[in-house]
Structure formats: structure tokens, C-alpha cells
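Every protein chain except one is present and positioned as in the full complex.
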């Protein structure tokens, strides 16, 4: 291993984005690092809309947890079943094991699956300001040791059994929870819809049904209905030192829009935002600066900085989603926007 | 828009990876940019294994195409149906429209879905050395104009109807194709399995069944069975200037392993690799250098550099997948490896 | 094997259902056999609505095929790939093999998947008036023999590789086609919506978005968005001698509704209707009578009776779907309807 260097991904600050709700009440600029630089003006347009709505983007955080599923081989299905029964009755003991593995990890729930004689145990933790992958793995390692030494009839299968599920698009994460579950809502007044987005609430709502709901369904999507959450998440995750491979599950989310007497109700439900303000990737100086500018380096209760980071990310997703959806209601607009932006950036020779 | 800067994602070259097959016969170092730096030694271990197998990693490219689905509103289902019938009979005409939109885009196939009166047309193109998102969108824009002006009874719905499918985990991409479909295979001799991977072929094959196949299935995964393709793809995409949001569909792939008389047959099927050597993100100087060092800046037929890039990426995925799978067959190994690596990198204080 | 008898599933004729479109122009009674007898009045209500709409239910058949996927083990992925290449170039030869296996089976397309060294070949046939399971299996058996004796490097894996896909809910059947693909549409005038369904077009359209599209998505559904297609299909399949296990894929379909100035546009897209008028189960005398009364025993071109049967079934599905959806827009209506109907049927003691 040698010649370390860096991939310099172009980064720009966009905003401010106006956010209210149960975690943040602020107007914040957000950093987006991406090679797909037309994303910047697109999110920027959404951000401007957020400042024109009475409450801005209302972001509600409804859950948070990090998970790891271990895999055990049992003598048979009945042994797997009785093992689950026993462990369910010993949660306090398991919580103690976890507490001994980390200052921040706390075991909050346990789910399972049994297939034949295979037992999958899904441990669910809160992990303070860390996204928690390593904390959850370490805690699960301790839990594995504890279980193997106290429960007869089960053997080591794997420290991860893919029922977690990490960096794969599945249904379990949305159903049982993994990462931060944030819902963002924006009520865009009719005249803003018309003048800034050049469309109508009815058109956006209709496109959402046809493209995001029906189109994704026809494609064989799983628990997802949106235009391009992945783009915003990638850019935000890279800019804030996150493990951007988590956009795989992070981008599974649901855009829901309604025409409310001409005003546009636009919401993005993001059940699997996986972000942290401490841990891998957070020591780089530019990450540190970005987190500070985002207001996520304050002296708060453990977890609060990470929740703020998640909520700002979720609001950023809404900005980009709204902008693209509005554009696609108009024939030819998307291609024109791309072409114009690329022409403008080529002229100044900047690295797209 | 102002204060542009960069997200400096740590990058290291790993390898060489030994590759043979219908596109590449070479031993190449690969660049990986990631905040999750334990990935480097993990892929590195897989790379070393590739050099100890007779043919190295045999990578077979079996398909390539870029897609865009437009959405049309038809008068009714019957009109949608007759529109499809008519267009299917006019492929040559549509191909001419596409040829007029770009020097490189070529329309190779057309699929459709009808739901009620909604018509989704999925155009499939080859796009030379570009990953082809913009080329496909531009071509689809021309096709849309052509269809709307020649076919009665259909109206503009959206330039993208999510049946493409771009940056979402769905079934359609694997079934109809999107991006480059590459299968990698490695036959690891028994003694290499034991001495370098500290496991056996039987254990790896069994873990693959239980974790990647059954575990992902239980989680409600869609067309995917692997441990962590997303990690390698993210790092490789960032290092080579790709739109890394495409790891969402790229990471849907299948690991298949067999115990062949003690030797380990290990394969990764990656049906949706979306990479290019020209286009957005490829002008940055470090990207240019990295592509050159990968041998993807040669004067070849259009498409050949991109195919080489895809195949090297697929081989890299196998290296990381093999290494992690082997590690997870052994209780405690994963946590030890992480801890050791992080201790070693923390000691010099650098932000890996 | 002994003591054969019968399961006597209660059957009633409901209708007439008014149908137009590219296969049927008629008003037909339909037989429904089910233990869930409240289905009868529910479908009956929808049938009455169909007679009050100008064109009735417009049913468009857009595709038909029966499929079987064989599984081959290849020496390696490259051999699998070249095998596909070779077979694709020999379609005429394969079609001859199929023609030799049956008077009615015709090979119309061939798709494939390669995973590692495994090759799945999906043969697609038309099968006349038969649903075609056995015809497709027999033809595939011949194709398997032919391939194994002419292509080196591939070996028998399975006569069915589950990529068909038979009686499982998957994405491939909707994307590539299996069975008859029928779309039904009904435009219900505003006053009929109000007086007969006691609701509004807006309410039905909204419920469809929330329940069928979003609710199913949240549940982790695959390519499906409807309230209860399975109920109607089961009853219709049993009454007409079909293999009712095919409701598994048959019930994957999409309800799409729109408020059109107060009128209700209501459509059901059923891509995987698997029915036949000949074959297993069709010899029973009551089946024979039911098929005759449905007009599916006429002396027509091969396939026409089966297409008529499919289209009537699809229209029946719409009747039941519309009725239930309308009921669920009103708080308390479903429970009241069930209770009333069950009370009325219990009173005469018959096992409906």
C-alpha cells in the first residue's frame, strides 16, 4: 500500500435551505460534492422555494437506530425457536453486554428470522453521534460471544447475515428501521409553483403518481418511489465525510405530492438516512469545516448533532427532488437546463 | 453559486489484480477512493489471491447498453398498444432519429409497459465510451419529439418514467440490461484458500448460501445476493470520475461460490456496471491520470476503453467480496481486522 | 390412492358484465366459485356499473405467451455466453424442434440470464387454447435434448430453473410477459359513481394512490398495486377449470384510477392471466358447461376461445376491484356489507 492521494470531488455550497420541525429551525447552506454538477443549480432552485414557503421545509425525525444481524446455525428449527424465546426474555442481560462494548451503543430492540435451522438475529442500537456501523459490529461481536457461551445448540454462522441490511436495497430496513427516519414536507404556494417552478400542483402530483409510483412499480422496485434521491444523498454524504455506499438503502424513499387547492404539498419520506458526525471520514479537515458550518459540531447531547445532520440532508433531498419533478412536467425543460448549465460552466473552464 | 472547492476523498492504488477473459488480459493496479479505508487491505488481499490462480480472474463481458424510458399518456390502453405496434415496425426510422442526435448513440432495442392508458417506452442504446446518461436523454428527447409529431393519440408524460431505471434498485435493469453486464470468476486452489484466506472452499460456499442468498432473501432484497459490492463500486467510481450514484443499481449482483474438490470457485455477476471514460467528471486531472494508468485512455475503437474500465471494476469487486466473505467464515476475524487496521492508520494521524 | 371425491366449492353466476374491446363485444354472465361468498354481490355491483357506462368495460389484450426456463450448467460464464449467442442465431432450428413436439406450441422468443457459470434459458411460446404449462414443459424437454446434444460445454441443470416463473410472485413475468396481458378500462359517469357507488371519482382516485400504490409499496410488494385481484381470480379460475395456483402471479396487477371532471376512469392492468379452454380440469362436465355458457366453446381459430376467457376474467376482476375500492372510501361500509350479507345467507343455512 502506498501512493495515497485524493479524489477531488467538486464541492459547492447551495442554499440557504429553510428548515423547521422537531429537530431544526434554521436556514442553512448545504455542501454538495459531485461530478454531476448540474445538481447544484437544481438543488439551489429547490432551496429558494423553501424560503418562500411559510414554514419552509418541515422535517420530522421519527426514528433512529443502527442494526447488525448475526447468523447462527442451530441444531434445528426448534432449537432456533427456543433460543429466540430465551434471548427475548433476557434483554436486560444483552443490554449489559452491549453497554460493556461501547460508551455510546445501547441495545434497543431485537428481531429475528428463522429459515430451516438458520437463525438470524437483528440487533438494533442507538449509537450517539456515530452512524454506528463499527459500534454495532463490535457490540454484535460481544453479543455473539455471549450467546455462543451461554446458549447450547447454536453455532457461529456469520457476524453479518445480511438481514441487517447494510448497503443493499431491501424491504427490512424500511419496515423495521435502520438509520434515521426523516419525513420532509413543503407546502408551496400556488404562485410560487407557477412562477418559480413553471408548473402547477396538479401536474406535479400527477407526474409523481405516474413516474415515481407506477413507473418504479413497473420496473420492479422495492419500497421506493422517487426521481433521484441518490444524487442528492451521494453529494451530501461525500461532502460531510459519510460512508456514501449507504446511499443504496438511503435512496429508497417515497415522494408524495398533492394538489391542495392549487398549492403544492410535496413530501419526501426517507426512512434510512445513515449519517454521523463522528467516526471514519470525519477527521479530514474539510469535513470538519463542513460539519462546523452546518452547525453539527456544537456541544450538544450525544446524537443531536447527527440528527441535525440527517434532517438537513433530508431537506436537501427534497430541494433536488422538487426541482427535477417540476422540470419533468415540462416537455424539453430537462435537456435545456442541462445544456445551458454545461455551456455556462464550460465557458469558465471549471472542473465538472 | 460560489465558493466551489473539493471533497478530498482518500485514494489508494491497490493491486495488481490479475485479469483474463474476453476484454482484458493484464495485471493492473486499481485506484480506490473512500473514507472507509479498511477497504484497501481487504481488496488488496483479494488482488493477491488473483495473482495466485492460474488464469487470474476471468472476466466475461456479456452485454452493454444505456437506457432511458419516456412516459406517454395515451387516449386509452388500445391506443397505447397500437402505438407500440407501430413503433416496433418503425425501428429503422427511430434509429435514424437517434443517429441524428449524437455521433455515438445507437438505438439497439425498445421495450414497453402499458398500465391503464399510460405507456412507458424503454429505449436502449449503445453509447461508445460514455456511460451514456446524457446521450440517452438527448436521444430520447429527439425520439419523444418525433413520436409526438407523428403518432396521434399520445401526449407528453415525462422524459423519464422510472422504467429506465436510473439509480434505483429494481428488477428491470438486470432482466432487460442496463450498463455493462460483467461476470467474474476465480478458481482459488485449495492451498491458497487455506493459507491466504484461512478458510475452506466448503465454508465459503456455505456462507454464501446462508448469508448472501438466504439472508438477503429474508431481508426482502431484490435481484441481489452479495456481501458488499457497494463498497468497492463506490471507491472505484469515485476514483475514476464516474457518477457514483449509479452504485445503487450497480451493487445489485450475485455472488456464487462452489466447493470444487477443495478448490474454491468464486464468481461475481454484475449486470449493471455503469461506467465511461468520457463525459462528466472525466476532465479532472486526477481522473485523467487514473484512467491513463488503468490503460483506459488508449486509442481504441469507441467503447473499448469503457469496456476495459468496467471489467477492471468488476474484478475489483470480486477481490473485495472474496476477502470479506472469507473473513466472515471465521469468528472474530472481521472485528480484529478492522481494529488492527484502524489502529495502524490512527497512529500516524492521517485522515484515512 | 383411493377414495376420490370432490371439494364442492359454492358457485354462482354473476352479471351480466358489459365488455367491449379488441377481443369481446358482449354482455356475459360469469361464474364464480368461492367459499368467500360476499364476493358475489360485490362483483355483481361492479357488473351493474359496467352496464351503465357507454362502452362498458373496454378490455384490450396486448400480449400472450407461455414460458418455461430451463437451467444449464456451463463450463464457465464465457461458455454460457457463447451458447446464448449460438442459440440466438439458430431460432429457426429451435422453432422446428418445438413444432415437432406439439401441434399447437410455437416458439416466439428466447431470453436468458447468466449468473456465474449458470445459464437460464427462458423459452416463450404461444400455445393455442391451452394455458400451456404442459405444452411448454414438453417443448422445453425437446429443446433441452436438442441443446445438450448439439452444444458442447453445457450440462443438464433442471427442466425448470424458476426464471419461468410459474406460480411465484416475481418481476420477470410482468416485464417479459407470461400468460395473457389484458388491460381493462371503465369510465363511470359521475352520477353513477355517486348513486351506485356512494362515493366520488376523487375519493376513489385518492384511495387508490394511498392504499394500492403507497400501501403496497410500504409493504414491500413487487410489481403489484391492487386491493384484491386474487379473490376474483380464484373464483373465476375454479369455476372454469383453471389451475388456480396461477393466481399467485395472476394477482400481480395494477389498478389505476383518475378523476376526470367528476367521472371516474378506473382501470385494471393484468399482465399475467393464465387460462385455457382445453387441458387439465376442462373435461369435468360442469367446467364444460360453464365454458360453453361463457361462449368459450365456439368453433374458432386456435387461441380465440382462450383469449375470450381471459378477457372476461379480466373484466370480472375490474368489477370486484371497483366495488371494494368504492366501499373502502366510506368509513364503516365494508363491515356493514359483510355483516348484512352473511346474516342474509346464514338465515337459510346454506354453505355459501
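Each chain carries a letter (A, B and C) given by its place in the written order, and its residues are counted from 1.
Assume contacts are C-beta pairs under 8 Å (C-beta built on N, C-alpha and C of every residue); 3 or more make two chains touch, one makes a residue touch a chain.
Small disclaimer: the values here were computed from a predicted structure and weren't measured.
Taking the complete complex into account, A:60 is the one of A:60, A:95 or A:200 that touches the chain left out. One of C:22, C:126, C:160 or C:200 touches the chain omitted from the figure, and that residue is C:160. The residue touching the chain not shown here, chosen from B:220, B:250, B:281 or B:303, is B:220. Residue positions on chain B in contact with the hidden chain: 171, 174-175, 209, 213-214, 217-218, 220, 222-225, 254, 256, in rising order.
Residues 21-22, 58, 60, 62, 76-78, 81, 84, 111, 113-118, 170-172, 174-176, 183, 185, 220, 222-223, 254, 256, 265, 267, 269 are the ones on chain A that touch the missing chain. Although one chain is not shown, part of chain C still touches it, namely residues 1-14, 31, 33-37, 40-41, 44, 69, 71, 73, 113, 115, 118, 120, 134, 137-138, 141, 144, 148, 156-173, 175, 207, 210-212, 214-216, 218-224, 226-228, 230-231, 233-234, 238-239, 241-245, 247-248, 251-252, 280-281, 283-287, 328-329, 331-332, 334-335, 338, 350-352.
Everything below uses one rule, namely that only the chains that are shown with their structure count from here on.
Comparing the contact residues of chain A and chain C by number shows a mostly shared set, over half of all numbers used being common to the two copies.
If you tally contacting C-beta pairs for each pair of chains, A-B comes out on top.
A straight line joining the Cα centres of chain A and chain B is 22 Å long. Within chain A, residues 171, 175, 214, 218, 220, 222-224 each touch two or more of the remaining chains.
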